[in-house]
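Everything below concerns the one structure shown next.
Apart from one protein chain that is not included, each protein chain of the complex appears where it belongs.
And then chain A:
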Amino acid sequence: MAGPSSAAAGSADRNSNRPKYSQFSQQELSACQPIVTPKLVITVFTVIGIIFIPLGIASLSASNDVVEISDRYETECIPAENRTTKDAKIQFIQNSQSDKTCTRSLTVPKHMKPPIYVYYQLDNYYQNHRRYVKSISDQQLRSPGSENDTSSCKPENEENGASIVPCGLIAWSLFNDTYSFTRNNNVSLTVNKTDISWKSDREHKFGKDVYPKNFQNGSLIGGATLKSSIPLSGQEDLMVWMRTAAMPTFRKLYGRIEVDLQANDVIEVSLNNTYNVYSFNGKKSIVLSTANWIGGKNDFLGVAYITVGAICFFLAACFTYIYLKKPSRLQDPSYLTWNTNPGPL
């Protein structure tokens, strides 16, 4: 019994109190001391510069190789008499009778190799608004059994007592401008609208046997309608739209043109300007762009790389100058504060 009266085991080993040596407890683990010395700073900056500037140049030139045509059309595609006020614009767009077709012509500045991606771009459109983002039912999209799982979709959850499929504000506000292209007067260009959505969306997120139901049946029509004969996994425009954008200015893939476009080709876009961006002063553009290894036109990465690289070089040069010009303070005990200004103590 290990009671206090049986004073045997504990005190038997008198040396038991001596702590055992271990590198850990004696805090003598081997370690390297990374000292940010001037030399290290200069070296690091030089190395970063050497890596970043070529990368930046490569990115920038790749980005420059991308040919991009962008045309903003939300104002031009409204008859001149309706352009005057915001209300007139809204009236025009909401009037189902008015002729909303519109033709824009774009000139190809440089040879464009296929695939040429067709995007629509919206500005000042808050797809990332909290109310908007959460107005979706992933379950409903995925499986037909969850058709009534629409609680998150309010206010677009049901109409006339029946659930809407796909429910929610995102689906409801589906973009519905359409584009068709002709090249050099009347050579029609086909737009391939398959494989514009994410494969994972097609295969997993949107069900193959979930069909649109009761969609856009309400008094307010938010946007495009869906063919109820095609399952959601086949509604690629919807999938693209429902992958909500991060920023209030965003592009979405509309389709691909799979033929070469030569320089100075004139592309006629006949578009159906039906999507309302006028009520909130949004903008609409159509964008044709090629893509290469870096993706679409994106100067930012290249510029950022070059800028950072250049600053690094500059700082490396500055530091080298100072390093050579001015003796280093380091390693000199006389710079220790208690050596420089003896206090009253």
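In this section, a contact is a pair of C-beta atoms (placed from the backbone, for glycine too) under 8 Å apart; a residue touches a chain by one contact, two chains touch by 3 or more; residues count from 1.
Operating definition for what follows: contacts and distances are computed from a predicted model.
K.L.:
I want to check something: the complex is missing a chain, and I'd like its UniProt protein name from "Phospholipid-transporting ATPase", "Elongator complex protein 4", "Nuclear RNA export factor 1" or "thioredoxin-disulfide reductase (NADPH)".
P.N.:
"Phospholipid-transporting ATPase"
K.L.:
Who touches the missing chain here, A:I53, A:L169 or A:I286?
P.N.:
The single option touching the absent chain is A:L169.
K.L.:
Among the options A:E28, A:E76, A:D209 or A:D260, which residue touches the chain absent from this view?
P.N.:
The missing chain is touched by A:E28.
K.L.:
Name every residue on chain A in touch with the hidden partner chain.
P.N.:
1-11, 14-15, 17-22, 24-38, 40-41, 44, 48, 52, 55, 59, 115, 117, 119, 125-133, 135, 138-139, 142, 154-156, 169, 172-173, 196-198, 200, 204-205, 220, 222-223, 240, 243-253, 256, 276, 279-280, 289, 291-298, 300-301, 304-305, 308, 311-312, 315, 319, 322, 328-333, 335-338, 344-345
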